[in-house]
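Just one protein chain is left out here, and the rest sit where they should.
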Amino acid sequence: MQLNKVDVVNVQGGGSSAGIKSVETGTANIGMSSRELTPDEQGLTVIPIAIDGIALILHPSNPLQNLSLAQIRDIYTGKIKNWDSVGGPNWQIHLVTREEGSGTRSAFSDLVMSGSQIYPGAIVQDSNGAVRQVIAGDKAAIGYISLGLVDNEVKALNIDGITPSKDTILNHDYKFWRRFLFLVKGQETPPEKQFIDFVLSSDGQALLSREGLVPISAVSGGTSSP
Amino acid sequence: MIDFKEKSTELALLFLALSSIASLALITIFIIAEGVPVISKVGIINFLFGTEWAPSLGKYGILPMIVGSISVTLVALVIAVPTALCCAIFLVELSPRFLASIVRPAIQVLAGIPSVVYGFWGLIFIVPFIRNYLGGPGFSILAGSIILAIMTLPTIISIAEDALRALPPSYKEGSLALGTTQWQTIVSLQIPAARSGITAAIVLGMGRAIGETMAVIMVLGNAVALPKSILDPARTLTTNIGIEMGYASGEHQQALFATGIVLLIIIMILNSIAQYAARRR
Partner (left out) sequence: MSKIFNRRNNQRIAKVLIWAAAFAVILVMLAIIIYVLGKGLPVVNLNFLTQQPSDAGRAGGISSAIVGTLLVTFVAILVATPLGVGTAFYLTEYARESTVTRIIRFSAECLAGVPSIVYGLFGFIVFVIFLKLGWSVLSGGLTLAIMVLPTIIRTTEEAIRAVPKIYREVSFSLGGSRWQTITRAVVPSALPGITTGIILSIGRCVGETAAVILTAGSSLRMPTSLLSPTRTMAVHFYILAREGISIDIAYGTAALLIISVLIIDIVANILVRVFVAKVR
């Protein structure tokens, strides 16, 4: 962000729960989360900045292109253990998931698992990039990552026939997405407001779009909740 | 005047000593204070032997992590100890001087590589190798063990080497004079004679292996379930803390400290064994 350099913005990584917690404790001025706040995380101002699809990804050499939601759920509960049960090759399925505090995982749980537990024997990685790395290296693996992070090392699955993309998210065909939130505690200080305003401006939103996200300004209704 | 300088330096050193001890005590007390509430709430048996770790459901059983830590360490030792002993014997008995001056620095270099680099190297080479030739997802206890074995080699080799060198030459000479071969001498005499030092080496290697986090977190798979074979993904006590530390809060965080207590106790036990072994010279 070389456009206006008034104050310094330091960025710290970590999952959604870490982002929420650091704003609550005052360790960070602005927290970021890719999941909604839980009932006992109230008291923060929620500012949506983008929405992002969750893509189920496979290795490019996995011949499958489409799976139903029910099939994906059965794979992730561990009920289906081999790709040939869903029309794929005779390979044992290698499940990859995010860690428990991840916003991506929590969105995945809500949208796909609907209450069922993710198989405890699944491989856990602590970032979307790491999940993508695992899938890119293992032809029998399946994982879920932010749609914005899908590159040509992995391929995104169609779910119930719908291809994930910015368009199918915006016209509500692809239902697997979550909001990216900025969280602030109390009143925004001027530097915080300046940064947030920048992100919500057309320049900022264009940057988000370039990174593969769906900017909140493109969503009809603006701040609609999932 | 000399007395004043004496006294003041003594006081200064005392102050430094008390500060160090205070900070070390602080961390110990802190870990225990944070961790005990969860252990008493969940019950020590449930905590140590519970097989389900699901913080969002309030379940804090760390048996899968204990099994993970023990298996990874044991398999690592199975790989590392014979190799390390052979290398120690090599350096002490068999190698010509010029070769030793290559091998010893090589071992030191191994010791200096940061653990994250080991982990990444394991991710690139060991994990796919296991996946393609042995089965499973590759992220496995075996992958962790291989990396840990390589990482603990320098420790075990150097201490074992010292232990072997410390033996009086008369042991070896006497045995050889009686007509035994070099190998017999090594096996029946030198190794048993150096066993206290070698035990200390192994125990210290074990301590390093149990404490390793970053190298293993990349290759172990971090699955929450109890592993059933060395080709299964697993979590260790340390990687459990590593993965969840960033976002854990409240009870969950206390459970991580409780895991820290368990680690502290394990280290204490290992150190006591090492000290006991080293004393029996």
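As written, the chains take the letters A and B, and residue 1 is the first residue of each chain.
As a working rule, a contact is a pair of C-beta atoms (placed from the backbone, for glycine too) under 8 Å apart; a residue touches a chain by one contact, two chains touch by 3 or more.
Computed from a predicted model, the values in this text were never measured in an experiment.
Only one residue from A:34, A:71, A:128 or A:168 touches the chain missing from this view: A:128. Per the touch definition above, the residue from B:36, B:167, B:189 or B:267 contacting the chain not shown is B:267. Here one chain is not drawn; of B:61, B:138, B:197 or B:246, the residue touching it is B:246. With the whole complex as reference, residues 2, 5-6, 9-10, 12-17, 19-21, 23-25, 27-28, 30-31, 34, 82-83, 86-87, 89-91, 94-95, 102-103, 106-110, 112-118, 120-121, 123-125, 150, 153, 157, 181-184, 186-187, 207-208, 210-214, 218, 238, 241-242, 245-246, 253, 256-257, 260, 263-264, 267-268, 270-271, 275 of chain B touch the missing chain. Interface with the hidden chain, as seen from chain A, comprises residues 8, 10-13, 25-27, 126-130, 132-133.
The definition used in the following text is that only the chains that are shown with their structure count from here on.
A separation of 36 Å divides the Cα centre of chain A from that of chain B. Of all residues in chain B, only 52, 54-56, 123, 127-128, 131, 137-139, 217, 221-225, 232-233, 235, 243-244, 246-249 touch chain A in the complex they form.
Those residues of chain A that touch chain B in the shared complex are 14-18, 21, 94, 99-101, 119-126, 133-134, 137-138, 140-141.
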